[in-house]
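As structure tokens, the structure follows; a few thoughts come after it.
All protein chains but one are shown in place.
By letter and in written order, the chains are A and B; residue numbering begins at 1 in each of them.
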Amino acid sequence: MAESALLELASCTVRFGGLTAVDDLTLDVAPQELVSLIGPNGAGKTTVFNAIMGVYPLASGGIRLAGRDIAGLAPHRVAKLGVGRTFQNIRLFKGITVLDNLRAAMHQDGDYDLLRAAARSRTWAATESRLEARAMELLAVFGLEARAGELAGGLPYGEQRRLEIVRALATGPRLLLLDEPAAGMNPAETQHLMGLIRSLIERYSLTILLIEHDMKLVMGVSDRVVVLNYGREIAAGTPQEIARDPAVIEAYLGEPVH
Amino acid sequence: MSTPPAWSHYLPRLGLYAGVAAVLLLVNVGLPRLLNAYLLQILVFAACNIILASSLNLVNGVAGQFSIGHAGFMAIGAYMSAWVSVAYGKTWLAPYADQPCGPLVVSAYLMGLMLLGGVAAAVGGLVVGLPSLRLRGDYLAIATLGFGEIIKVVLLNVEAVGGATGLKGVPQYSTLFLVFGAAVVTVAALRNIGNSIHGRALLAIREDETAAEALGIDSAHYKTSAFVIGAFFAGVAGCLYAHYTQFIHPRSFDFMKSIELVLIVVLGGGKLRNVAIAAAAVTFLPEGLRQVKDLLHLQTDPRMVIYAAILIAVMLLRRERVLQAVLPRRKEGASRG
Partner (left out) sequence: MLQQLVNAISLGAVYALIALGYTMVYGVLRLINFAHGEVFMVGAFVGLAALSVFHLPFAAAVLVAMLGAALLGMVIERGAYRPLRNAPRLAALITAIGVSLLLQNIGMLTVGAAPNPYPPAIEPTPIPWLKEHARLVVTEQQLVILAATAAILIGLSLIVSRTKIGKAMRAVSEDRQAAQLMGINTDRVISFTFCLGSAIAGAGGVFYGVYYGTADPLMGFMPGIKAFVAAVLGGIGSIPGAMLGALLMGLVETGVSSVTIPLSSTETLSGSTLRDAVAFTVLILVLLVRPAGLLGRPTREKV
């Protein structure tokens, strides 16, 4: 498993002052696997994402992406190595268009420099039309192509959530970190999202780490589920195993089950 | 798909370039015959303000890095180039004064100086851009203000460039062709940069720096670059300004000048075209107000009162429209106030 894992967390610990937000977490995610992180509020799930992205430093432990040590790298470097993410509270570029949100995400594909941009050179023109075509293609996959020219902040909530996923995909990631993608969605939208997430894995050979509170979604899409409480892993296994685990039930209901 | 030959991409533009150059030449020859020196000077100042404001727009409007020390970069460009001209340039160019090729040589020389002044200012932009990596919002604003004032105090104390008496005897090498040409090129280049990978990375940083980083955008690199590019053009404007007025003083580039430029960017609402229009308007306005002053026999110029009143009024009355474009939205959690 360790040989072929795309993402490896080895005894990761993150501390904020005296608070240990993530405590000695070890986790391997295989290519094209979908692993869900669940746990009560404040269990440290989003902190795991931030540690992977390099937003917060590790107090101890290591993180590897496809065998390469990425602990301590700045977020933009981690992103360039193939990690995309969405945010719990949607963080779209609200004041620019949907299309520009995607083109901003595709900036790594740009192969022209500042002078060529200023002079609108031939490379500039070729690259720009390529980026636009790719962005429109991605938008079409998610049914957002009609929105391309609108400001991202003006989209309805569900579409904003979807756009954030598309934007993360536009960076061409190998690993996608989804932070509560179904938050605030109605059951029908959640159902739709579930199908979408599964299809992404196929279509883009993605590996996904998912944080979600909607248990139906988690149980429906995950290959494996890891349960965190107070920053520690209290259970891991297939969705069926997790549903039966007494420690998980205790963490969620707050009292021991006899 | 076969790539079309290079000429098919560039040829349509050559016509445009030739047209612009012809118009500029016409202006260069015609306007001095039509207008008096006072009106010409106002036009030159307007063109300088267009360069300054559109370059500040890249920093404030596009990248969302609030800078109120832009006049400091103009000062660097102006002083650097003016000092070269006063100390060496006049002697170098003396032999060409009466030759038919003279104007061409002078123009080529000034273009070199524009580059020099721009690069010197860009170095200053790098120095200011680095702190911008750690500072946000109002703290960054105060730091840039501090930078502008430091430049002023240093220039006031350097005797080699005139110190507190200012630098006199700068040759008048700026022509209308060069000044307006620079304004056109600046606006075009900045618009093109805005509509590129580079510009969109800056917009993304303005909108949400954390999200931009998560998409692989190196915010440190881009923020610094915005300061460097902005400063470069401000330096060019400084060079043109110095070589038109023939006299520069550290107080010409003080906090008031920076605020004037911020006012222009805010009035322009972040749209480059509107910024250019606002730059012209803000240059002409005080000249009109000067007439008011004479009419009312006022001791001091009322224009700053009116500036200030406009600034406040714009913020209070038009803030939705103006600020959407210029200022980053407040973010949840980032501020409580």
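In this section, a contact is a pair of C-beta atoms (placed from the backbone, for glycine too) under 8 Å apart; a residue touches a chain by one contact, two chains touch by 3 or more.
These figures come from a predicted structure and were not determined experimentally.
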Option from B:17, B:92, B:139 or B:247 whose C-beta touches the chain left out: B:139
Listed residues B:20, B:156, B:185 or B:285, member touching the removed chain: B:156
Listed residues B:16, B:87 or B:309, member touching the removed chain: B:309
Option from B:83, B:147 or B:222 whose C-beta touches the chain left out: B:147
Contacts of chain B with the absent chain, listed as residue ranges: 66, 68, 131, 134-135, 137-139, 141-143, 145-147, 149-150, 153-154, 156-157, 159, 210, 256, 259, 262, 266, 298-300, 302, 304-305, 307-309, 311-312, 315-316, 319, 323, 327-331, 333-337
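By our rule, only the chains that are shown with their structure count from here on.
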Distance between the centres, which are taken as Cα means, of chain B and chain A, whole angstrom: 41
Parts of chain A lying in touch with chain B, wherever the complex brings them together: 53, 55, 74-77, 79-80, 84-85, 87, 89, 91-96, 100-101, 103-108, 110, 112, 114, 117-122, 124-128, 131, 167-168, 170-171
Parts of chain B lying in touch with chain A, wherever the complex brings them together: 3, 6, 9-10, 189-190, 192-193, 196-201, 203-204, 206-208, 210-219, 225, 229, 324-325, 329, 332
